[in-house]
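For this view, one protein chain was removed and the others were kept in their places.
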Amino acid sequence: MLHIINKSPFETNTLDTCLRMAQPGHALLLIEDGVYAATKGSAAEERVREACTTLKVYALQPDMDARGVTGKVIDGVTLVDYGGFVDLAEQHDTSHSWL
Amino acid sequence: MSEQQPSPAGGPKVKKFMIVNRKAPYGTIYALESLEVVLIAATFDQDVSLVFIDDGVYELVKGQQTKGIGVKNFSPSYRALEDYDVEKLYVDRASMDQRGLTESDLLVPVAVLDAQQMGQLMAQQDVILSF
Partner (left out) sequence: MKFGLLVSEGPYTHQASDSAYQFVVAALAKGHEIQRVFFYHDGVNNATRLTEPPQDDRHVVNRWSALAAANKVDLVVCVAAALRRGIKEEVLAPGFRISGLGQLIDSAIKADRVVVFGD
(Lines give C-alpha, C1' and ligand atoms only; values in the text may rest on other atoms or scores of the structure.)
Protein backbone atom coordinates (compact mmCIF):
# COMPACT_ATOMS: atom_id res chain seq x y z
CA MET A 1 0.00 0.00 0.00
CA LEU A 2 1.09 3.55 -0.73
CA HIS A 3 0.57 6.13 2.02
CA ILE A 4 0.69 9.74 0.85
CA ILE A 5 1.20 12.62 3.26
CA ASN A 6 0.98 16.24 2.15
CA LYS A 7 1.21 18.11 5.44
CA SER A 8 4.15 19.32 7.43
CA PRO A 9 4.77 17.13 10.49
CA PHE A 10 4.69 20.30 12.57
CA GLU A 11 1.28 21.43 11.30
CA THR A 12 -0.72 18.26 12.06
CA ASN A 13 -0.23 14.85 13.64
CA THR A 14 -0.83 13.10 10.33
CA LEU A 15 2.69 11.64 10.09
CA ASP A 16 2.41 10.15 13.58
CA THR A 17 -1.00 8.63 12.90
CA CYS A 18 0.12 7.22 9.57
CA LEU A 19 3.25 5.71 11.10
CA ARG A 20 1.14 4.08 13.83
CA MET A 21 -0.97 2.33 11.21
CA ALA A 22 1.31 1.68 8.24
CA GLN A 23 2.27 -1.99 7.95
CA PRO A 24 5.82 -3.26 7.31
CA GLY A 25 6.58 -3.28 3.60
CA HIS A 26 4.22 -0.41 2.83
CA ALA A 27 5.46 2.72 1.07
CA LEU A 28 5.21 6.30 2.28
CA LEU A 29 5.35 9.19 -0.20
CA LEU A 30 5.78 12.72 1.11
CA ILE A 31 4.42 15.43 -1.17
CA GLU A 32 3.60 19.15 -0.93
CA ASP A 33 4.28 20.39 2.62
CA GLY A 34 4.77 16.78 3.67
CA VAL A 35 8.31 16.90 2.26
CA TYR A 36 9.50 18.84 5.31
CA ALA A 37 9.37 15.52 7.18
CA ALA A 38 12.11 14.28 4.85
CA THR A 39 14.59 16.96 5.90
CA LYS A 40 17.59 16.45 8.19
CA GLY A 41 17.91 18.41 11.39
CA SER A 42 14.23 18.69 12.26
CA ALA A 43 12.40 17.14 15.18
CA ALA A 44 10.75 14.74 12.72
CA GLU A 45 14.02 13.28 11.48
CA GLU A 46 14.27 10.48 14.02
CA ARG A 47 10.70 9.28 13.37
CA VAL A 48 11.32 9.24 9.64
CA ARG A 49 14.68 7.43 9.96
CA GLU A 50 12.93 4.82 12.02
CA ALA A 51 10.12 4.60 9.47
CA CYS A 52 12.74 3.88 6.81
CA THR A 53 13.56 0.62 8.61
CA THR A 54 10.11 -0.87 7.98
CA LEU A 55 8.67 1.21 5.15
CA LYS A 56 10.01 2.41 1.83
CA VAL A 57 9.99 6.21 2.18
CA TYR A 58 9.92 8.59 -0.78
CA ALA A 59 9.73 12.34 -1.21
CA LEU A 60 8.54 14.23 -4.25
CA GLN A 61 11.61 16.13 -5.46
CA PRO A 62 9.78 18.96 -7.24
CA ASP A 63 8.11 19.78 -3.92
CA MET A 64 11.46 19.66 -2.07
CA ASP A 65 13.06 21.86 -4.76
CA ALA A 66 10.21 24.35 -4.51
CA ARG A 67 10.78 24.65 -0.78
CA GLY A 68 14.57 24.85 -1.02
CA VAL A 69 15.15 21.74 1.09
CA THR A 70 16.37 19.13 -1.38
CA GLY A 71 19.93 19.43 -0.10
CA LYS A 72 18.78 18.37 3.36
CA VAL A 73 17.03 15.16 2.39
CA ILE A 74 17.42 12.37 4.96
CA ASP A 75 19.55 9.44 3.74
CA GLY A 76 17.26 6.54 3.19
CA VAL A 77 14.49 8.70 1.69
CA THR A 78 14.28 8.19 -2.07
CA LEU A 79 13.54 11.23 -4.23
CA VAL A 80 11.04 10.77 -7.05
CA ASP A 81 9.57 13.06 -9.67
CA TYR A 82 5.90 13.08 -10.79
CA GLY A 83 6.67 10.15 -13.09
CA GLY A 84 7.97 8.27 -10.07
CA PHE A 85 4.80 9.23 -8.17
CA VAL A 86 2.75 7.67 -10.96
CA ASP A 87 4.94 4.55 -10.86
CA LEU A 88 4.39 4.22 -7.12
CA ALA A 89 0.64 4.55 -7.54
CA GLU A 90 0.77 1.88 -10.23
CA GLN A 91 2.93 -0.52 -8.20
CA HIS A 92 0.74 -0.44 -5.11
CA ASP A 93 -2.79 -1.86 -5.29
CA THR A 94 -4.20 0.91 -3.14
CA SER A 95 -3.13 4.38 -2.08
CA HIS A 96 -4.22 6.30 0.99
CA SER A 97 -3.87 10.07 0.85
CA TRP A 98 -3.92 11.07 4.51
CA LEU A 99 -5.96 14.28 4.46
CA MET B 1 -2.78 -7.24 -0.98
CA SER B 2 -6.54 -6.88 -1.40
CA GLU B 3 -8.67 -9.36 -3.27
CA GLN B 4 -11.68 -8.12 -5.12
CA GLN B 5 -14.92 -9.83 -4.33
CA PRO B 6 -16.39 -11.77 -7.25
CA SER B 7 -19.14 -9.92 -9.09
CA PRO B 8 -22.60 -11.07 -8.10
CA ALA B 9 -23.69 -13.33 -10.98
CA GLY B 10 -22.34 -11.23 -13.84
CA GLY B 11 -23.29 -7.96 -12.16
CA PRO B 12 -21.03 -4.93 -11.52
CA LYS B 13 -17.84 -5.25 -9.50
CA VAL B 14 -17.95 -5.03 -5.72
CA LYS B 15 -14.92 -3.28 -4.29
CA LYS B 16 -13.92 -2.71 -0.70
CA PHE B 17 -14.22 1.04 -0.10
CA MET B 18 -12.86 2.64 3.03
CA ILE B 19 -13.91 6.19 3.85
CA VAL B 20 -11.48 7.80 6.29
CA ASN B 21 -12.60 10.64 8.54
CA ARG B 22 -10.00 12.52 10.53
CA LYS B 23 -11.66 15.88 11.02
CA ALA B 24 -14.11 17.19 13.60
CA PRO B 25 -17.63 18.21 12.53
CA TYR B 26 -18.81 21.79 11.91
CA GLY B 27 -15.41 23.51 11.97
CA THR B 28 -15.08 22.34 8.37
CA ILE B 29 -17.46 20.70 5.88
CA TYR B 30 -15.47 17.53 5.35
CA ALA B 31 -17.45 15.38 7.80
CA LEU B 32 -20.77 16.24 6.18
CA GLU B 33 -19.65 15.89 2.58
CA SER B 34 -17.85 12.63 3.42
CA LEU B 35 -21.12 11.17 4.70
CA GLU B 36 -22.77 12.00 1.39
CA VAL B 37 -20.12 9.90 -0.36
CA VAL B 38 -20.75 6.99 2.01
CA LEU B 39 -24.46 7.00 1.22
CA ILE B 40 -23.83 7.05 -2.53
CA ALA B 41 -21.25 4.25 -2.29
CA ALA B 42 -23.83 2.20 -0.41
CA THR B 43 -26.41 2.67 -3.18
CA PHE B 44 -23.82 1.25 -5.59
CA ASP B 45 -23.79 -1.91 -3.45
CA GLN B 46 -20.11 -1.54 -2.61
CA ASP B 47 -18.49 -3.02 0.50
CA VAL B 48 -18.14 0.15 2.56
CA SER B 49 -16.20 0.61 5.79
CA LEU B 50 -16.22 3.92 7.58
CA VAL B 51 -13.31 4.75 9.88
CA PHE B 52 -12.87 7.58 12.32
CA ILE B 53 -9.37 8.53 13.39
CA ASP B 54 -7.89 11.51 15.24
CA ASP B 55 -10.49 14.34 15.39
CA GLY B 56 -12.78 12.26 13.17
CA VAL B 57 -14.00 10.46 16.30
CA TYR B 58 -15.68 13.70 17.35
CA GLU B 59 -18.08 13.32 14.41
CA LEU B 60 -19.83 10.52 16.30
CA VAL B 61 -20.27 12.23 19.65
CA LYS B 62 -23.84 12.17 21.02
CA GLY B 63 -25.88 15.22 21.79
CA GLN B 64 -24.89 17.58 19.00
CA GLN B 65 -27.12 20.68 19.22
CA THR B 66 -26.41 23.10 16.43
CA LYS B 67 -29.20 25.66 16.76
CA GLY B 68 -26.92 28.20 18.40
CA ILE B 69 -24.43 28.18 15.53
CA GLY B 70 -27.17 28.27 12.88
CA VAL B 71 -25.86 25.19 11.08
CA LYS B 72 -27.80 22.04 10.20
CA ASN B 73 -27.22 19.15 12.60
CA PHE B 74 -26.28 16.27 10.34
CA SER B 75 -25.36 13.78 13.09
CA PRO B 76 -28.71 11.91 12.81
CA SER B 77 -27.44 10.72 9.42
CA TYR B 78 -24.93 8.45 11.17
CA ARG B 79 -27.85 6.59 12.73
CA ALA B 80 -29.49 6.27 9.30
CA LEU B 81 -26.43 4.48 7.89
CA GLU B 82 -27.69 1.06 8.89
CA ASP B 83 -30.77 1.61 6.70
CA TYR B 84 -28.26 1.76 3.83
CA ASP B 85 -26.54 -1.44 5.01
CA VAL B 86 -23.49 0.54 6.08
CA GLU B 87 -22.69 -1.15 9.35
CA LYS B 88 -18.91 -1.35 9.34
CA LEU B 89 -17.98 1.64 11.47
CA TYR B 90 -14.58 1.63 13.15
CA VAL B 91 -12.87 4.05 15.50
CA ASP B 92 -9.21 4.24 16.46
CA ARG B 93 -8.72 3.40 20.13
CA ALA B 94 -5.81 5.78 20.67
CA SER B 95 -7.78 8.68 19.15
CA MET B 96 -10.67 7.97 21.50
CA ASP B 97 -8.38 7.69 24.55
CA GLN B 98 -6.53 10.87 23.68
CA ARG B 99 -9.84 12.73 23.59
CA GLY B 100 -11.26 11.16 26.73
CA LEU B 101 -14.02 9.40 24.79
CA THR B 102 -15.56 5.98 25.30
CA GLU B 103 -18.06 4.05 23.19
CA SER B 104 -20.85 5.28 25.46
CA ASP B 105 -20.17 8.83 24.25
CA LEU B 106 -20.96 7.88 20.68
CA LEU B 107 -24.31 7.92 18.95
CA VAL B 108 -23.87 4.69 16.97
CA PRO B 109 -22.34 1.27 17.67
CA VAL B 110 -18.75 1.04 16.50
CA ALA B 111 -15.89 -1.42 16.58
CA VAL B 112 -12.86 -0.02 18.40
CA LEU B 113 -9.58 -0.98 16.73
CA ASP B 114 -6.00 -0.54 17.77
CA ALA B 115 -3.48 0.92 15.31
CA GLN B 116 -2.30 -2.45 14.10
CA GLN B 117 -5.85 -3.66 13.42
CA MET B 118 -6.72 -0.39 11.69
CA GLY B 119 -3.61 -0.61 9.53
CA GLN B 120 -4.44 -4.17 8.56
CA LEU B 121 -8.00 -3.18 7.69
CA MET B 122 -6.66 -0.38 5.48
CA ALA B 123 -4.34 -2.82 3.75
CA GLN B 124 -7.34 -4.95 2.74
CA GLN B 125 -9.14 -2.15 0.90
CA ASP B 126 -9.44 -1.64 -2.86
CA VAL B 127 -10.20 2.07 -2.60
CA ILE B 128 -9.47 4.48 0.24
CA LEU B 129 -11.10 7.91 0.16
CA SER B 130 -10.08 10.44 2.74
CA PHE B 131 -11.99 13.61 3.50
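Chains: A and B, in written order; residue numbering restarts at 1 for each.
What we mean here is this: a residue touches a chain if its C-beta (ideal position, glycine included) is under 8 Å from a C-beta of that chain, and two chains touch if they have at least 3 such contacts.
In this text the structure is predicted, and so the values were computed from the model without any measurement.
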Which displayed chains the hidden chain touches across the whole complex: A, B
Identified contact with the non-displayed chain, of A:Ile31, A:Ala51 or A:Val77: A:Ile31
Options B:Ala24, B:Val37 or B:Leu101, residue touching the unrepresented chain: B:Val37
Touch list for subunit B against the chain that is not drawn: 12-13, 15, 17, 29-30, 33, 36-37, 40-41, 43-44, 46, 127-131
In subunit A, positions touching the absent partner: 4, 6, 31-33, 62, 81-83, 85-87, 89-90, 94-95, 97, 99
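Assume only the chains that are shown with their structure count from here on.
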Approximate Å spacing (C-alpha centroids) for the pair subunit A, subunit B: 25
Residue ranges of subunit A touching subunit B (in the complex, touch as defined): 1, 13-14, 17, 20-23, 26, 93-99
Contacting residues of subunit B [partner subunit A, same complex]: 1-2, 20, 22, 30, 53-54, 92, 94-95, 115-116, 118-120, 122-123, 125-128, 130-131
